[in-house]
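The block that comes next holds chain A.
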Amino acid sequence: MSWADLLPPFILGSSLLPGLVIFFLPESRRTLRTALNLASACLKLVAVAVLMAVVATGGQPRWEWSLAPGFDLALQADALSLLFVTLSAGLWLVTTVYAIAYLEGAPQRSRFFGFFSLCVSATVGIALSADLLTFLVFYEILTITTYPLVVHRGTRRSLAAGGTYLVYTLSGGVLLFVGTAWLTALAGPVDFASGGATVDTLIHEHPGALRAIFALLVAGLAVKAAIVPVHGWLPVAMIAPAPVSALLHAVAVVKAGAFGILRVVYDVYGVQAATDLGVLTWLAGFATITILFGSLRALVQDDLKRRLAYSTVSQLSYITLGAALATPLALTGAVVHLVHQGLMKITLFFCAGNLSETLGVRRVSEMAGVGRRMPWTMRAFAVAALGMIGTPPIAGFVSKWYLGAGALSSGDGWALAVLVASGLLNAAYFLPILKTAWFEPARKAWPVSSGRLETSWMLLLPPLVTAALSLLVGVCAGVDASPLAWAGRIAREVFGP
Partner candidate 1 sequence: MTSLVLYPLAGVVALALGLAGLVTRPHLLTKVLAFNLMATGASLLLVGLGHDGTASSDPVPQAMVLTGIVVSVSATAVALAIIARLSRLDPDGVERSD
Partner candidate 2 sequence: MDGPVTASVGWLVAAPLAGSVATFLLRGRRGASEAVLLLTALAAALATNGLVARIMGSGPYTVEIGSWGAPAGIEWAVDDLSAAFLAVALPVWIAATIVAHGLLHSPRSPRDARVFRKEPGPTARTFWPLWLLLWGGVNALFLSADLFNLYVALELAGLAGVALVATAGVLPALQAALRYFFANVAGSISFLTGVALVYHRYQTLDLQLLRSAAESDASTTVALALLGAGLLLKAALFPMHAWLPRAHAAAPAPVSAILSALVVKAPVYLVLRLWLDVFHVALPPSVLTFVGALGAIGIVWGSARALRVERLKSLIAYSTVAQVGLLFTAFPIVHAAGSRDARWGLVFLAVGHAVAKASMFLAAGGLARAHGHDRLDQMTGFGAREPLCTYAFGLGGMSLLGVPGTIGFSGKWLLATSGLEVWAVPWVVAVSASALLTAAYVWRVLAIAIRSAPEPAGTRPLARRIAWSAFALAVLTVALGLGSGPFVEPLP
Partner candidate 3 sequence: MSLAAWVFDGTLTLTLVVLGWGAVAARDPFTGIVRYITFGLMAALAWARLGAPDLALAEAAIGAGLTGALLLSTLGRMGLRQASRRAGEALGAAPRAPTPLPGMAQAWSGLVLGLSLAIAAVIGGVARTLHGRNGPGLGPLVDSLRETSGIDSPVAVVLLDLRGYDTLLETAVLFTAVLAVWCLGVIRFRRPPWPVDPVLASLARVVTALLVLVAAYLLQLGLHGPGGGFQAGAVLAAAGVLWTLADRRALRLGESRLARIGLTLGLGAFLVAAVIPMLAGRSFLTYAAGSAPAWAWVLETFIAVSVGLTLTALFMGGLSEIAEDEAEERAP
């Protein structure tokens, strides 16, 4: 039990404990709350960096805790989990800064930041979980702790949205629960490190059961991964405050679903078993439908956040498609898209938040000439939007490139066609926004910003940072520490050198 083994629980606790403290802070203690938030975010980032160093030198930290007979929690750091933890930790810091500014003067902030920390702890738990049971535990906790954030405003509409969110995610939770219990009953504890060894032993006696279990697991995960037909909650949940939509509904919650599908396909079943059972074709089918459906729906949405939500629905299924194609290049594309899409989408939501917070602009039709009033926000929005469409050298292009190459290498030409079509649809619903924002005259006089900047610096800095990151990650994708290189290492681990 070297000190490194304590790193995963430390990372988990670095946001959990301050979160519990924040719950009981009276509303008036603003500075202490902000200090706690930022300190825990930075501490987590540092701890993740240390963990990365340990894993890079070949360490395999693993920590276990027995909850009951035959029921142990286990946290472990392998390459895939590190990628997701780094993404979560990094974006949590940025979003915390943004949330502090966004919620200035709002009621119940202690409750908000308490649950906000719990959410991130759950996401980190999902990332670092070493077996399917631990994943299920944190997956369910994430569902429960996200609800109070979705309904934070306490209005009738937000409660209705919260209700829809619960119906979807809890039903998904039950499916995942039954699937995990069934697999554990058949094969004992399902460890991720085994890379599908547990399932290989069963594939001959219980092929039917394994297919049913795969269906249950993926159905449960599909809810959070917003795969059609269980994606309905995501656009509705956009009523939540911007930081929640940004971090949770663009990064943490939805990525948990996609991350889970990657784990199930590659670490629970293993590529060989999954292809033998023939379940991947179903997965690819649903992913394709979602990609096209999401993009089509996004075209007709006038509300900016709903359009971004449908864009998320579509973009997420790139990861699922990549996973389903089961080739090294496609897997690299899927894993790297996990990071790139996170960076780009959070930028877009930050900008959307800025527009609604500063100018009260929520609809695309109201965005005429907003580029002149808030130039920096719209520049970040433009970078992220172009990235989403796939224009080089922004991050989106890299992941689409690898996904396309993966599709070709496995002979699924149709997948490349889907990606291209989706790229065109992305352009169809992002470019008009840029056009109205930059090239149309402002229809009404925007309220002049009081300070030197277009809005408070804590609202402006996060989108700029994430936009710069999207650019940076795209430009120096070849660098060894880049997400692409990291994804390549994961793919090599899975498929062998």
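Operating definition for what follows: a contact is a pair of C-beta atoms (placed from the backbone, for glycine too) under 8 Å apart; a residue touches a chain by one contact, two chains touch by 3 or more; residues count from 1.
How these were chosen: all candidates are chains of the complex that A comes from, given by their letters.
Treat the numbers as computed from the prediction; the structure is a model and nothing was measured.
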_By the touch definition at the top, chain A has one partner among 1, 2 or 3 in this complex. Which number?_
2
*asked:* Give the list of chain A residues in touch with candidate 2 in this complex.
replied: 23, 65-72, 107-108, 111, 133, 136-138, 140-141, 144, 147-148, 151, 153-156, 159, 162-163, 166, 170-171, 173-174, 177-178, 181-182, 184-186
